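The block underneath contains the structure these notes are about, expressed in structure tokens.
Only a single protein chain was left out; the remaining protein chains are all shown in position.
As written, the chains take the letters A and B, and residue 1 is the first residue of each chain.
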Amino acid sequence: MMMVEAIIALALIAVTAGLILLLTLQRNILRSGIRPLPAFERLRQAIGLAVENGTRIHITLGKAGLPASTSAAGLVGLTTLERIARVSSISDRPPLATSGEGALTLLSQDTLRAAYRQINQLELYDPSRGRLTGPTSFSYIAGALPITDGENVSAHLAIGNFGPEIALLMEAGDQQESFTLAATDSLSAQAALFTSSQETLIGEELFAIPAYLNSGPVYTASLQVQDILRWGVIIVIIAGSILKLLGFV
Amino acid sequence: MRAPISTAFAIATGLLVLVGAFLPLPVLLPIRQILLSWTIPVAATAGLIAILNLLSVHWRKLNSARERDYYSIILLLAFVATFAAGLILSPTDPDFQKIVTHIQFPVEASLMGVLTVTLTYASIRLFQRKRGWLAVLFTASTILFLILLSGFLNVSENLPFVKELLAALNTLPIAGARGILLGIALGSITTGLRILIGADRPYSG
Partner (left out) sequence: MDVDFAWTAVAFILTLLTLSYLLGDNPLFRLVVYLFVGVSAGYVAVILLFEVIVPRLVSPLLFGSPAEKLLALAPAALSLLLLFKLSPRLTTLGNPSMAFLVGSGAAVIIGGAVSGTLFGQIRGAIQPFALSQSGGGLQAGSQLLGGLILLIGTVSTLIYFQFSARRKANQQPARAAVVQLAAFGGQIFIAITLGALYAGVLAAALTALIERFDFLRTAIQTFLQ
């Protein structure tokens, strides 16, 4: 990497971190809200119904290991898991987290434990509710299939990095008349999920889940920063294209 | 404050690896490489622990009076047989490799094959789930690109403007994919930074 690019990258990272902190601490600077997304309304309803009916919510976190550049989606899945574990703590059946990678499995157990400890209900924690269903891409999905009809699940949320085979799990969940919602950073999996899940969050919408579930001010601030960066990227692309056309770069 | 030592550890590690990636300083580069090389055995240990967790879940299912699952015995036996064979033969042994070529590959390829029917069925039901012009455009695009992938239109590439038209059609998904990927990159940056500023602590259980 060239030195100029490295400096731009570091500056971008520092400014982004600063903006997240600033907008977290000073929430009303931008005076803007976040646009409504119908998928989240249905997700909130599904969580409420699961708590009311004593059914389980299944969150599957994908197969990307740590450290990998594709593991951001799994981290968003973990934040969602924590939020849902806290919200559904009064339910008879706490949420179930599955994954296809070792570190992600241990983190899902840690996340569940942290959620219950924060609400002083550590006795609810059961390590088997954060489990590996298979250590390879297909064995992970195959191992998760029996959950669709065996654990009293009413909602399947696929939030992480998947291959297109995730469609098998979503379709199986749908056939059991469960609510299905999917969000992933993988393009081919997004395409497969567009038809096989009831609600599909496209691309960047994945990273909006914690903010839309009211997980905390830092998540709303992150979304606002993403929007600021978005316009920066758009300006750079348009300006760069014009300069390229004119032969300046 | 939740897990202060672990948080400090995560932030320090992350910053060293991140700065080492962008600034080619002689001090930072080897530190970054060493830290990243350490993650490999630690992640492998996490993988082994998670596999033990998988086995314990199925052992409990087998012994649970309420949710007994007799299939779990098959999983446990298959694990023991494969693991023992691997220990005795070593993973590079051609006989051990046959487990991959004759058990794992057939099941994976067949599941991929099953996906054909699942996706076809799902696309038929798409209009029940997602009404509106988006579903119509998605379906039209799928059909168009299936025709393009089949090579059916290759014969007409010599006709005037057909080649240009096909090239323009192929540009459309590239533009959309680029926009989606850029958006995902923005989300990934903020997600990673939440870890580095200590706002997200998935390890604090």
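Definition applied: a contact is a pair of C-beta atoms (placed from the backbone, for glycine too) under 8 Å apart; a residue touches a chain by one contact, two chains touch by 3 or more.
Keep in mind that this is a model prediction, so the values were computed, not measured.
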{"item": "Per the touch definition above, residue among B:71, B:127 or B:152 touching the missing chain", "value": "B:71"}
{"item": "Positions on chain A contacted by the hidden chain, ascending", "value": "1, 5, 9, 12-13, 30-36, 66-69, 71-72, 75, 103, 106-107, 109-110, 113, 125, 127, 133-136, 138-139, 142-143, 145-146, 149, 164, 172, 187-188, 190-192, 194-195, 202-205, 208, 211, 223-224, 226-227, 230, 233-234, 236-238, 240-242, 244-245, 247, 249"}
{"item": "Touch list for chain B against the chain that is not drawn", "value": "3, 5-7, 9-18, 21-22, 34-49, 51-55, 71-72, 74-83, 85-87, 90-91, 96, 98-107, 109-117, 119-120, 123, 134, 137-146, 148-149, 164, 167-168, 171-186, 188-189, 191-193, 195-196, 201-205"}
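In this section, only the chains that are shown with their structure count from here on.
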{"item": "Separation of mean Cα positions, chain B and chain A [Å, integer]", "value": "14"}
{"item": "For the chain B and chain A complex, residues of the former touching the latter", "value": "2, 17-19, 22-24, 36, 39, 43-44, 46-51, 53-54, 56-57, 60, 67, 69, 71, 104, 107-108, 111-112, 114-115, 118-119, 121-123, 125-126, 129-130, 138, 177, 179-184, 186-197, 199-205"}
{"item": "Of all residues in chain A, those that touch chain B in their complex", "value": "1, 3, 6-7, 9-10, 13, 16-17, 20-21, 24, 65-67, 69, 72, 75-76, 78-79, 82, 101-103, 105-107, 109-114, 117-118, 127-128, 131-136, 138-139, 141-143, 146, 150-151, 164-165, 167-168, 171, 185, 187, 190, 192, 194-196, 198, 202-204, 206-208, 216, 218, 222-223, 225-226, 229-230, 233"}
